[in-house]
Each structure stands twice: as structure tokens, then as C-alpha cells.
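The excerpt is restricted to a subset of chains, each kept in its original location.
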Amino acid sequence: MTGSAVAGSPEASAFPGERPVTPEAVREHNLNELEYGRILELLGRAPTMTELGVFSALWSEHCSYKHSRPVLRTFPTTGPQVVQGPGENAGVLRLPGGWAVAFKIESHNHPSAVEPYQGAATGVGGILRDVFTMGARPVALLNSLRFGPLDHPRNRYLFAGVVRGVGDYGNCVGVPTLGGEVAFAPGYTGNPLVNAMCVGLLRESDLIRAAAEGVGNVLLAVGARTGRDGIHGASFASEELSEKSEARRPQVQVGDPFTEKLLLEASLELITSGLIVAIQDMGAAGLTSSSAEMAARGGVGVEIDTGLVPTREEGMTPYEILLSESQERMLVVATPTRVAEVQRVCEKWELSATPIGRVTDDGIFRVKHHGLTVAAIPGQRLVDDCPIYHPEARESEEARSRRSAVPPLPPKVDLQNALELLLDSPNIASKRWVYEQYDSTVQASTVLGPGGDAGVLRVPGTDFGLAVTVDCNARLVALDPYEGGKAAVAEAARNVACTGARPLGITDCLNFGNPEKPDVFFQFREACRGIAEACAAFDTPVTGGNVSFYNESPTGAIDPTPAIGMVGLLERVERRVPSHFAAPGDDVLILGTTRGELGGSAYWAEIRDFVGGRVPSVDLEAERRLQEFLVAAAGRGLLRSAHDAAEGGLLVALAEAAIGGPYAASGVGAVLDLERYAPRVALEGLLYGEDAGRVVLSADPADGAALAELARAHAVPLFRAGRTGGSALELRAASRVLSWDVEALRRPYFEAIPRRMQHADAERSAGE
Amino acid sequence: MTYRVHVRVMPRTGLLDPQGQAVEHALSALGFAEAGAVRIGRAIQLDLAATSRSDAEARARQMCDKLLANPVTEDYLLEVEES
Amino acid sequence: MLNVAVVRFPGSNCDFDTLRAAETVGANAYVVWHGDTDLRQADAVILPGGFSYGDYLRSGAIARFSPVMQAVQRHAADGGAVLGICNGFQILCEAHLLPGVLMRNAGLHFVSKPVDVTVERTDTPFTGDYAVGQRLRLPVAHGDGRFLAAADTLRMLEAEGRVVLRYVADTEGSPYQPNPNGSAAHIAGIRNAGGNVVGIMPHPERAADPVLGLADGRGFFTSMAAGKPQPSTAKVLSR
């Protein structure tokens, strides 16, 4: 336990007109008895209302990680490629030639449940700021989304609003969205997930950390004015959604991407010109967390006069100013001699930069309002001394029994017709309806846009590029959190490697229910164990991330959804490998081992109405060899296409490769013979099983020998299944011939989501 | 009877209105410095068959509550005229 | 060397891309700030894409009043080459350098995808390196791209041959539809009467490098650099 040092803190006064601090007020601030006791001990007196607000924000789950920190410590976070691990606004990995990549993912689930458009938009705004405050120029956005099923109008409304919000914000700022994922399952009805990821590029020498330093240095508020919006956002993010959340509605934050773009340019100019000491986004818990955290990192105190903060409305109290979550604001630290220059740069970008405080030597987080001290808290303890909890973890009986269950019902349709039904399910169907609303080509560096396994962008002026993806199959995590956690990392790494890129590191967004429930905490702990093991095996350290607990609604907890955002390095970007068959006459090859495992599969879910069974186990060593093979084969230019088998299994992967990219004039068929492939596996499992570690390749037949040799060297099973060509996907297996007209597959695949979303924008209330 | 309904849907006071802000700046740059407090919302106009003006208004109100205005971020104002 | 001024408005976000594309054809490309009034001997001016002033009110409505636009007006009046790409096209319409308006996409959503267009005029400073009827694949990314003008204006544009780019008509029954916004007569780009001012919705600067998979847009920049076929009223670009 920290903080046994001298208790006690300088005096602070109540702000005139402020409520007294009563037990009820303490409860309303989501602070329990233990926590309030800690506050009394740490201050040596009762807190003022302003101070209570400050503690409530910083000791919320969102800021303090009080239920997750011990588990997060088990993640591997180091490696020669790591420039900046967890703890800063974003993680940073080293690239060739003095370049580095900063990236981070962040959730905005609860705001999006209340107001999908603004919730999603401000989520994108926040993650952009996290990246450009590191000195990195944002070059890619991704998003990971979950909603309840689309047959429910409210879910359609949320989905439509979120996608529009994500798009409008990123499009306006001018950062391409290169990928993401969307899935639909009943558990997300009432509690959608909106996770936004941003990737930025910087010169390693320009990296700036958010640590306030230098006693006497000046704190400046840069950007938008402070309004009453979002007050209590951080603690809002840390409670279950309920009727009561409705009452919090007026606190919705409104995004202004135009100001964000100006802030981005101004911030990068301030950083690269060396004018400032530190910079941080006023994100969750606004001015409070940004200033307290910057001070704690720098081992100094700060003094702020809230009376100097430019506000949007008259008469805002220090409490409101400290906790406001108005968007598009930055806190900047500069030496006194540079303040005027900082202001000049901001003015050029039509932004105001207002001195609001200074760095002090007494370690106190002090807030004044026109001279009256309204808060004075030992700064380090404010940030560090929130109690840490070790909740009980116990898997529920129900979860265990689901794993050993088998489908009670026969298939709805036969093996032949199941494919079309799967391609028509929104979870598998093309997400073109989504990513067409996102500008994916601005910045003129998009080498592979959305629609394939991972997005690829070039780094201008160099030979290399980056592959980016975000993945999680929550059904697997729900059934087996440990294997599901491993699988999420493995899928992300496989997606990156399919483009020819070497996986470098991850950021994670851990979306779970209420951690005080033992079965939820079990899911959390086990999923993290799986993630940690997979990251260690792949040498892809965790560079940061986000924990979002309390994703529950009146209908229960969500499926545990640890979204894994990954970045990979493509040494020669022109060697990038697309996901779809390129031309007729190529060899079709299957990489990996097929056991036909249907536990947790989309086939069982969609065709047999059953979510359960033992999920496929991920062989991390085999996965790693597979990735290395892909990177080597792509580097030698041996691959025409590579696509991993994920949801829907081998057959869906083959169909997707044949269907072609979202704007191909037509697909490319194939004639395949699987008679001698995995002969002991039943046809159902062969076609639709979801064993990990499998990839469908196409290659010039002339490269067949070289590929076979390379596969032997990497000890990766490689099976030559046939040739591309014709207008059908034709498959011989188990003494049967199955055949699908590729055109007939394209239609359900591309139309599934647009058909369901025809009039969704207007459906807000229909389902309420 | 047919009524014409005019609805003004405005961003709720206290919420940021970036659009209004930008237009206010532009107006002042164009020499209209005397304009302030600019807010921008949606104007919706529709025709409505109803038995009476009060009936028309009640229906229009329902439409606003259910669809035309976002109760989380917007307020609305109705006007009904005979047409 | 050809001087190319790329105008940066607050909220422009294709300025860097446009600059880079112009540089790859050997132009001396530089940024001119929205508040400047000097185009610095520009031979050609490009208004890049983006969201000037957030596209608040109407796309291009506020940017049109930037001080730099007076210089652009003069440059255009003197026959100088002007290209508006996406938001730049919207600004040119709002500034009445080109007729018509760009309205909200008919589908009401922002649309980002590659589209197929045909080149209809090669006698502009930006299309001389293409052939009439040549089919290009270029990315679009816009929410307000539905070109619209009064019926007589549309007739005039057709009669005077002022449509520069047209979306390839929808492929019957295909899930992929080239006209992304429902614009009148599938118009994707037009020019002014003098032929020196061109506005287009697609983004050639995002399709000017083979590594990006699309390189059909490069011709806009090579044409500009070559200063090739000149409309009769336009001044000859210095080389």
C-alpha cells in the first residue's frame, strides 16, 4: 500500500454557494466508504465539494484502473522495438530510418449508447488527440463496433448513428479510416461498443511525453472554450447503464472536428518547433486529470486558477470547470519566455492559448478561483493512492456447461445452402456499407483500404509501410476467455501477416461487464492471460490500451470483448499482398491444419442456432511459424493473395477470396479438390470449422516449388487445393461435388447490411 | 383540413454549436459584427391532414418527439397554420 | 518551372497530398494561406479537398470569402488555370467561378470509394494528356457531391461542351454503382466558359502513384505541367 507518508494537506475553502459534502454527496460521486476514508486520511481533513469532484474523477475506474491494474501488469510490454510502453497518451514503436509509430485504442461505449452520433464522433476526436499529443501525425483510424441484432430498430438506429459519427469526424479531420470490425449479438442490445483506434507517424526524435516539468513553467489552455458538457463523463463511463443514465443526458458532449483539425496542426507545430515542454489532451475528467496526471508524471505540483479558463457560459463554478469534458481542448506546458510564441502559433491556427496556472515545487495539486483556494491535494497521492481491488474470479456454472454442450437442433439448411446463409449474416457479410462512409484514401497513402484482412499504408518518402487491424471474436471469448483472448491476438497477427507485414505490437480495448461480479472478473482475468501469452509468443508487446468495465444493461452483461489493435511493418510496401484472388490460372493453397472444430463457430450459431461447445485452441507456436512463413513468402514476392480463415471457416474464406474486393467488376472462381485434404474430418467441420491458424493463398503456379520449400523450412502444412478460374467456386470433398456460382454469392455478401439498413437513420424512437 | 406545420429544431442551449460559431465568425468577418449568439438548427416543413388545428398540433408534437428532434441534444418549436 | 499555388483554408485536408502530386510532375508547388492575397506568380492554382471551415452552413460557403479568393478570381479572370478538387470544386461554385451547386449526396451518406469516370474534354489545362472518352478509375470521398444547376444552365453546359468528367452510367443490376451521389446528368466535373477553371469531385491526387493501386489521376498533373492543349482564351502556361 502506498502513501503511508505524512498525511495532511493545506487548507482549502468551499466555493461560495457550493453544496456541503454529505454522505449522500459522496455516494453520488461513486466513492465508497473505503475510498472516502482514504481521502480523509490523505487530506487530514474533510474535502471540499470541488475536491470531492476531483477525487471522484481520478478515482473512477476509467482513470484509476482500480479493478484492472494488477491484471494489466502481467502483459509483456518491452522489446527492442518499444520506444514508449503503457502509461503515456499512446504507445510508440520503432520503425526503420528514424521513424516511429504511435498508436492507441479507446472506448466510447456509454456516451454512444445515449447519443450514438456525438458519442462516436467524440470518441474519434479523443483518440486522435491521444496520438498527436505524442508528436505524431495521425495517419490511420480504425474502429471496432458491436451492436445488438439488426432486426431491432433501436439497434439499427445506434449502428447508423455511430457509423455516421465515426465517419463525419475522421473525414473532416482528414485521417483515413483503414479498417475495423463490426459484429452483432444479442448481448450488446442496450450497450453497444464503440472503440476507436488511431495510428500516427513521427520522427522518433520528436517524441514528447506528457510530463509537466520545470518549476515556474506556465500551463496554458489551448483550443475550445470550456462548457458544461460531459461533466462526470469519467464516472459515467464507470457505471452500469440504467434508467438513471437517462437523467444524465444533457451532459452529452458535442464534437467539433473542424477545431480538432486546427488543434492538430497547431499542436504538431508547437511540438516540432520545440516551443513547449509538455502537452496533454483534456480528455476524460478534463482539466482535472490532464493537469494532475502531467504533474504526477513530472513529480511536481501545479496551481491552476479556474477563473482564468475561457468558458463558454457565464458563472461556471470551479467544480464545473475542472470536470467539464468539453472537447477539442489541450493543456500545454511552456517556459515563461516561450508563452508569447506559443500564443502566436495558436493564433495562426485561429485558436486561443490562455495561461491558467503554473508548475510548483510543493507537489500540491492546487486550484484557485480568482484567488480563493478551492482545492489543495497532495498531487502524487491523488493520482496513485486510489485503493486497488482484487475482485473474486469464478467462472459461472452456466458458462462451463455451455462449453460442453452440443447443438440440440439439426441444421436449418444443407451444407450447400449454408454458405449463402452465412454470407448473408451481418457478422460475415461485407462491411462495405460501413467503410464506404469513411474516407479511406485521404492523405494519398492508402495501399490497401478496408475490405481485406488488414489496412496497409505507405510511409511517404520511404520504402516501407504499415499494416493495421483490429480484431476480436467475442463469441470465442464468451465461451472460453483464455482461448478467446489468445485467438483475438492470433487473428490480428494473422491478418497483419496476410498482407506480408511483420506484427510489431498491440494496443487493446478490454470491454467487459461489471468487474465486481466474479464471473465477469474471471472472464477478464482469463482473457488477459490469453492475450499476454499470445503477445509473448509473437513478440508483439502491449504498448497501451483501455479498460471499459460496467458494460451492462438491463438485459445483462455484454459478451466479453477484448478488441486487439495491431500494427505491423511491411518492409517493402509494394510487396503488399491483397486478400482476394487476383486472376484465373493461379494455384490455390491452404496453409495450416484443419481439425474441423465447430465449437463457437458461426455455422453453429447461424445454421444450428447454437452458441456453445469447446472452442478451437490456438497453437501459438504454429501461429508464429505461419506468420513468419507469410512474411517471408510475401517478401520474396511469391504470393498473389492471402486471406485468413476466421468466422465461417475455410469455405467462407474461399468464398470471400473468390468474391473479390468491394469494387471488383466480377469475382474469380476456382476448382478445388479436397478429397485428400484432412481425410478424417467430417465434411461439416472441414467446410465450416473454425480452427485457428489457417490461410487461403493464391500464387503463380511457377512459384509452387519455392512455396513448398519455404513451407517445409517453416514447418507449416501447405496443401495445393486447385486452380483459380471459371465463374464458379467448385469443390470436391468427401466424394461429393459442391458448386456455387460466384455471382450468386456476391449478391448476399454485399447486400446483407444495406438491405437491413435502408431506412435506419430515421429509426431512433421506433424501438424505444 | 390540411395544415402546414413548421418546426424549428435547435441545438439545446448549453450544448456546443460549432456550426453557429463558425457562421458567427464568418458574419463578423463580412462586416456584420452586430450579429451574435448565432445558433443553427433544422427547419422542417410538412403538410398534415387533421380534423382541427389542435389535433394537427398534437400529431406534429408526437412526430417531433418520436423522430424529428433528438431529445438528447435538441429542442423544438412548432407553428401550425391552415393551408 | 511551373508555379503551382495550393491554397490552404482552415480545414483543408488534401493540401499535402495535392502538393506532393504536383511535385512529382516537376512543378514548383507551394502552399498559399487563405489569408494571403498574393499567389506568388502562380501559373496554376489548385483549391484542394477537405472541409474548409468544417463545411459548416454549406460546403465552401465560408471559404469563398477568404482574402485569397480575390486573388484567385483575378487569376481566373486573366485566363489563369484553376483546378478545384472536391471541396475546392464546392468553393468555386459558391464563388460563382463555376455554375451550379454541390448538394448533399442523394443517398444522404458520405461516400468514399473508387468510381469510374470518362473524360469528355481534353482542351483544359488539366486534361490535355487524356483522350476524349478515356475511362479513369478515381477515388471520391464526399458528402456533398450531387452537382445540380437550373435546367437552362445544365442545357448550356452540355451545349457548350463544358462537362469535363462524367460518372460512367450505373451498371444495370450491379451492386457496384459508379454515380456515387445522384448528380445531374452524371456530372463529375465541369469547366467555365473560358475553359481555364475546372472543378471536379474525384480526387486525382490520391490516384497519382502506382503503389496506391490507382494511377489514373496522374494525367491531371502531367497535363498541368505540360501546359498542353490550351483553351483559346487562356494564357499559355510558362514551362
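Order as written gives the chain letters A, B and C; numbering starts at 1 within each chain.
Going forward, contacts are C-beta pairs under 8 Å (C-beta built on N, C-alpha and C of every residue); 3 or more make two chains touch, one makes a residue touch a chain.
Source: prediction; values computed, not measured.
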Complete complex composition as a label formula, though a single copy of each is shown: A x1, B x2, C x1
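The rule we apply is simple: only the chains that are shown with their structure count from here on.
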Inter-centroid spacing, subunit C versus subunit B (mean Cα positions, whole Å): 35
Contacts with 2+ other chains: residues of subunit C: 53-54, 56
Sequence positions of subunit B contacting 2 or more other chains: 18, 22
Touching residues on subunit B, where the partner in the complex is subunit C: 18-19, 22-23, 26, 29-30, 40
Subunit C-touching residues of subunit A, taken from the complex the two chains share: 164, 167-168, 171-174, 256-259, 261-262, 349-350, 435-448, 458, 460, 573-574, 662-663, 665, 746-747, 750-751, 761
Sites on subunit A touched by subunit B in the complex: 114-115, 118, 224, 227-229, 249-250, 252-256, 258-259, 312-313, 326-327, 762, 764-766
